[in-house]
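Apart from one protein chain that is not included, each protein chain of the complex appears where it belongs.
Right after this comes subunit A.
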């Protein structure tokens, strides 16, 4: 059974089918890319998986546990955490304090204060924010806040992290630095990622497999190479 198994998920908002009958299997240790134009349903799918939105039909199973119907905090404590496309730092708390909250609550078990400090240091290190640990979350640059989002997800002890456009709005230098960081997280920590990205180059480089959504439906699935040569994808993207 897949690490993250999405079975026949549909989501209807009034008259709009944001997702229709989506199936998706993510294997442990891979980087799974989600692609699609604006409004294709990528963020809705994230919200359904993370528990922010209940699916109209279908179910989500993570590591043998059924997530459907659980609150986001419960989903997080089971080991699955997401980041936000529009960053949501705890702006008035220091960077370290942001991570401390995630460490205190994210794992679902009580850590000792030494353990918490270690988790915080480790998460700071992982995204290169160590030298900015005492700044307020709101004082970081956009690139810094995107990194903080990732660090906070790591500090929860999540085994699967869903990244929602962590490169959007970054300049080319920042994008290549972010790519390095993500590659390192995968190889050094054996984490599983599901990523949504509009920066197609980055998505192609990172992902092991890619699922393409259009108007809430699966239109293609395969390795980056296969997706690059796919007729339907070319049609949707380039007309």
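As a working rule, contacts are C-beta pairs under 8 Å (C-beta built on N, C-alpha and C of every residue); 3 or more make two chains touch, one makes a residue touch a chain; residues count from 1.
Operating definition for what follows: contacts and distances are computed from a predicted model.
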Looking only at "Formate dehydrogenase subunit alpha", "Cytochrome d ubiquinol oxidase subunit II", "D-alanyl carrier protein" or "Branched-chain amino acid ABC transporter permease", the name UniProt gives the absent chain is "Branched-chain amino acid ABC transporter permease"
The one of A:2, A:17, A:61 or A:93 in touch with the missing chain is A:93
Answer key for A:20, A:85 or A:107 versus the chain not shown reads A:107
Those residues of subunit A that touch the unshown chain are 50, 52, 71-74, 76-77, 81-82, 84, 88-93, 97, 100-102, 104-108, 110, 137, 152-153, 155-156
